[in-house]
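The structure appears below as structure tokens.
Removed from the display is one protein chain of the complex; every other protein chain stays in position.
Every chain is named by a letter (A and B) in the order it is written, and numbering of its residues begins at 1.
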Amino acid sequence: MKKEDRSEIVSITSRKLVPYILLFGLYLISYGHLSPGGGFQGGVVLGSGIILLSLSRGIFLTEKKFSSPKITFLEAFMITIFILLGIIGLIAGKSFLGNIFPLKKAGEIPTAGFIFLLNLVIGLKVGAGIILIFYSLCERQEE
Amino acid sequence: MEFYLTFLLFLIGIWGIISKENLIKKIIGLNIADSAVVLFFILIGHRYGSTAPIMEKGIKNVVDPLPQALMLTAIVIGICLTALALALVLKMYKEYQTLNISQIEKLAEDE
Partner (left out) sequence: MNSIPLFLIIIPLFAACLILLINFLKVNLKLIKLISLSSIIISLIIVGLSIIDILIKKETLIYNLGGWKEPLGICLYMDGLAWFSSFLGIIIALFSLIYSLKEKNYQYKFYFFFLILLAGMQGVILTNDIFNMFVFFEILSIASYILIAYSQESRAIKASFNYLLISGLGMSLFLLGIGLIYQGCGSLSLTQIGKTFSIGKGIPPFMFQLTISLIIVGIGIKAAFIPLHLWLPDAHAYAPTPISALLSGIIIKISFLAIWRIINIVEAINFQYLFLWIGSLTALMPVIWALSQTDIKKLLAYHSVSQMGFIIVSFGAGSTLSLTGSLYHLLNHSFFKSLLFFSMGAVIYATDIRDLRKLSGLFKKMPCVAISFLIGALSISGIPPFNGFVSKTLISASLKEHPLPFIFIFLASVGTVASFTKLMMIFLSKERIKNDNSGNFKEGEKAELFSNKIKKIPKTMVYPIVILSIICLLSGIFPFYIIKGISNFILLKDLSYSIKIYSSYNIEKSLFTFILGIFLYKFITTKYGKRISLRISQMELGLNNSLLLVIVSLIIFVIFDNIVKY
């Protein structure tokens, strides 16, 4: 996208909006076990923040910051971590994906054992996946 | 009533998949059918006057959370499927320069 093609309003609004969208995504991920939300939803919100950025600033600039190999690495890394977390439960003497942390009362923040950790991993993975899908559909054809 | 509307939406989706010639419209039809199934699941778990399934003090009527959790998975699968289908359509468009299925089939036969 050329600079003069870009709308001033869209550019400024998105610039102000994107940090909040990302923050909201992180909130959805980290409170997923207590309130509506969770890994998938938060991840999609995270991804859509980056997509908004690339829609308004052009995919070229965005890809400089969040490059495609980096994001692919994030996705691959997170899914490996997820399986490892599951296997840790197995090693600890419980079953696959069994909880290994102490449980607290409902309503407290570090409740629900390691569901928080799983949510975080899933959120980052889904966010990375959404961004990657967007990148590969936007890929400019060499002609 | 809602069940019938959902079923109607499902039929609209199937009609779109079968009768539309344009590949993109076929994918849209698939998505509509999927959404109808998602709505159907949500309706199964829902009861009037119930709230989100967070068990705090004073909350009695909650919706069934299981269908919602299932549908989250189904939606994610739907996204993957749509993305893959669009990628394939992109490739086919580059090859045949058209999105019309009967023209593509004719071109493929001539090869």
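The definition used in the following text is that a residue touches a chain if its C-beta (ideal position, glycine included) is under 8 Å from a C-beta of that chain, and two chains touch if they have at least 3 such contacts.
None of the values given here were measured: they were computed from a predicted structure.
Interface note for the absent chain: among A:T13, A:S35, A:S95 or A:S136, the touching residue is A:S95.
Checked against the hidden chain, the listed residues B:L8, B:I54 or B:A108 yield one contact partner: B:A108. Of the residues in chain B, those that touch the hidden partner chain are 10, 13-14, 17-19, 21, 23, 26-27, 30, 33-34, 37, 40-41, 44, 66-67, 70, 73-74, 77, 80-81, 84-85, 88-89, 91-92, 95-96, 101-102, 104-105, 108, 111. Across the interface with the omitted chain, chain A contributes residues 69, 72-73, 76-77, 79-80, 83, 86-87, 89-90, 94-99.
One rule holds in what follows: only the chains that are shown with their structure count from here on.
Residues 34-36, 38, 40-41, 106-107, 126, 130, 133, 136-137, 141 of chain A are the ones touching chain B in the complex.
The touching residues of chain B, when paired with chain A in their complex, are 52, 54-56, 72, 76, 79, 83, 86-87, 90, 94.
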